[in-house]
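Here's a structure for you.
Removed from the display is one protein chain of the complex; every other protein chain stays in position.
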Amino acid sequence: MKADRSVSEINYPPGDLAIWIFILAELTVFAIFFAAYAFTRLQHVELFNEYQLTLDREAALINTLALITSSYFVVRAVSAIKVDDRRRCVYWLLAALCMGMLFLLVKSWEYVHHYSEGINLSSNIFYMFYLSLTFFHFMHVIMGMVILVAIAVMAARGKYSRQEHTGVESGASYWHMVDLVWLILFPLVYVMR
Amino acid sequence: MQYQSQAVAKPYFIAAIALFVAQVLFGLIMGLQYVVGDFLFPEIPFNVARMVHTNALIVWLLMAFMGASYYLVPEEAETELYSPGLATLMFWVFLGAAALTVVGYLLLSYSTLAEVTMNKLLPTMGREFLEQPTITKIGIVIVALAFLFNIGMTILRGRKTVINLVLLLGLTGLAVFFLFAFYNPENLVLDKYFWWWVVHLWVEGVWELILGAILAFVLVKTTGVDREVIEKWLYVIIAMTLITGIVGTGHHYYWIGTPEYWQWWGSIFSAMEPIPFFMMTVFAFNIVNKRRRDHPNKPAMLWALGTAVMAFLGAGVWGFLHTLSPVNYYTHGSQITAAHGHMAFYGAYVMINITIISYAMPLLRGRNAANPVKSQVWEMWSFWLMTIAMVFITLFLTGAGILQAYLQRMGENPQPFMVVQEQISLFYWLREIAGVIFLIGLVVYIASFFVGQNDPEATTAS
Amino acid sequence: MAQPFTKIMARNIFYGGTAFFFLLFLALTFDTMGQLPQRDNRAALAGEMGPAIAKGKLLWEENNCIGCHTLLGEGAYFAPELGNVYKRYGNSTDAIKAFIASRPAEGIPGRRSMPQFNFSDEELTAIAEFLKYVSEINTANWPPNIQG
Partner (left out) sequence: MKRLSDFIGIRPCTLIYLLLISFSLATFLVGKLGFSGLGMSLLVLLLALIKGHLVGSYFMGLGGVRGVWRWPVFIWLFIPGILIGMAFYLSYQ
């Protein structure tokens, strides 16, 4: 990887400032949701501990691995475009999209399972948080995949290069944010008790 | 004024200010009825005064939005308005409908008005802010469609700037969400649920796009800062507005029969609603600091900055005060709501409209850029009088609301509504006094259009 | 080197973000519509008193009651909350009817007073039944106490 800027002179994050404002706003919402979960649990410890066991931890593990892997693929895609390797950039992005799709399938399967048991947002306070948090995140995965598709198409059309790849970096940053949120969500909702 | 057809904005602005006066006068009547319960009873009962107060506000804000659009769209699109004749015709239709409706409110009893206008065919009346007879509502839709057509064709024909597109989007949203005013099921919960799609998605959604576009336009014109910079910040701010504001609708769904998860969704998202307002304040001051020239129209600049600050205080801070569901449990439907409503409407929508009027009116009256110094001084006095009066109205109502929530809803021995009202009447008296000062400010504002008109126009040097 | 900050990206975020959160709002609305039958007392609307309740709501609207009162906390703040008035009046529709019918036409000197609407007995029943229906909506325990 060719370092075209030395570390010391970079004082802004990769990608467009606008996407970072958006990322920070989203992260804030999730942070409030996480804290709300933890403090609400404080008042209903037994209920939370009981219903946490009804969740499918294996599915959540697969999803965690899927998101980490896809995040890693996106890192590789950014590296590729930085050395002008458009083809490889597109391939890495497609691989990341496959991982995203895996996440969506597994999570949908979980939702179908909950739905068949008649569980919804109003079932109890634990499911309210579980469904709200995961569904809100689920929508972010879809949004992130739409963005990845868009940049993959642009990359395939040769819109990005070693000099100009802000778009790829912006989309990558958003996707890492989606991953980042899940990395906290997974232990908090599925494991910690 | 660069295009002849911009002149159609003038009657809209004048009518808007006239309705503003009516709004404030009826506000004072209501304020007095709060402490002298039988004032004007039964000639003008409170509910009638309130209808005139709120409906006049809505109509004059809409009129001013339309005036603002007719003024700024041609200038932005760099072409004449598609049809100035249609704009003028629609002005008279709108004014006629508004005047007839107000006369109906004042001369007929509301139930007679409902009967005369055949409310039973499609009952839409008698819901807060949507009290207009169904026929008036249909009139509003027709006027709005004609207006959108006119503005849309103009934009289509000319330059498509971000300001124009955002404005058009906001106005379209305004028209679309108004359609929910026609949905009034027997089920009260459904009625209320979709009633908010008009009210909330207007004032905390699409109207903010209009606000942002007008503010951006005035800042582009008065500061000479690069349009690119202003436009991209406009996008970021309105993006944040809708990101927080749409799901923020949930803060109205705590206690009206809707599921309890709205307490979480509504609290979390509406807690973030002050952020775009804060960004707007920072943005406005930044742009003004970076100005490339000193525009001679100082009041316009003052109103613009005032909008940014007061919208943040009224909508942002006072909204946040009672938006979290555990707080709202005690403050819902109390004077706290009234306090927030007053400062938010004044700070965001009244002030943005006065901003564009302040900027455009000297030009519409044939000046090069600004009013004479004397007129400007009067106008700036009116700014401070009205704004400070509104701050005090808000503070007194907040005091009343806190006491009300405490006496009526908390503590060991909650007291009945009317007993509590007696106990907090001091705050209502103080509010009424602040209201009188607001009226004085409004009189000074109107006087500023007439004083010193023969003096030479103000220039940057003065 | 400056931070890239483009209008195109800001625009995309505006449109994308708006669409995203509007869809989220629609999804929550969809769920709410599924939950309302358990909360909004629609059984009463379908029941024997249904027509009376519907008529009561129309009378409520056509006399602009919301111009002074609040109903489930929404409306004007000039007169008492009526979402729970049925309970406040001892679960009695008759008490509500008697109160409305007894308002003096010329008001009460120096005090706020409800106007005299000259309702027929049938209309009074309709309004009272409407208020009873409202009081049986599940409002998550709001208002905090009987005073509204």
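Annotations for the structure displayed:
Letters are used for the chains, namely A, B and C, taken in the order the chains are written, and counting of residues starts over at 1 for each.
Note that contacts are C-beta pairs under 8 Å (C-beta built on N, C-alpha and C of every residue); 3 or more make two chains touch, one makes a residue touch a chain.
Computed from a predicted structure; not experimentally measured.
The absent chain, not drawn in this view, touches the displayed chains A throughout the complex.
From the options A:Phe34, A:Tyr91 or A:Phe135, the residue with contact to the chain not on display is A:Phe34.
Checked against the full complex, the candidates A:Asn11, A:Ser116 or A:Gln163 give a single residue touching the omitted chain, namely A:Asn11.
Although one chain is not drawn, the whole complex shows that of A:Lys107, A:His137 or A:His176 it is A:His176 that touches it. Considering the complete assembly, chain A touches the hidden chain via residues 7-14, 20, 24, 27-28, 31, 34-35, 37-39, 41-42, 45, 49, 57, 60-61, 64-65, 68-69, 71-72, 74-76, 79, 172-173, 176-177, 179-180, 183-184, 186-188, 190-193.
The rule is simple: only the chains that are shown with their structure count from here on.
Note: centroid distance chain A to chain B, computed from Cα atoms, is 39 Å. Annotation for chain C: residues 5-6, 10, 13, 17, 20, 24, 31, 35 touch two or more other chains.
Contact of a single residue of chain A with at least two other chains is seen at positions 18, 21-22, 121-122. On the side of chain B, the complex with chain C involves touching residues 30, 33-34, 36-38, 41-42, 45-48, 50-51, 110-111, 114-115, 119-120, 123, 125-128, 131, 162, 184, 186-190, 192-193, 228, 231-233, 235-236, 238-239, 242-243, 246-247, 249-250, 253-263, 265, 329-330, 332-335, 337-338, 408-410, 414-418, 421.
Interface residues of chain A, counted against chain B in their complex, comprise 18, 21-22, 25, 28-29, 32-33, 36, 121-122, 128-129, 132. The touching residues of chain C, counted against chain A in their complex, run 1-6, 9-10, 13, 16-17, 20, 23-24, 27, 31, 34-35, 38.
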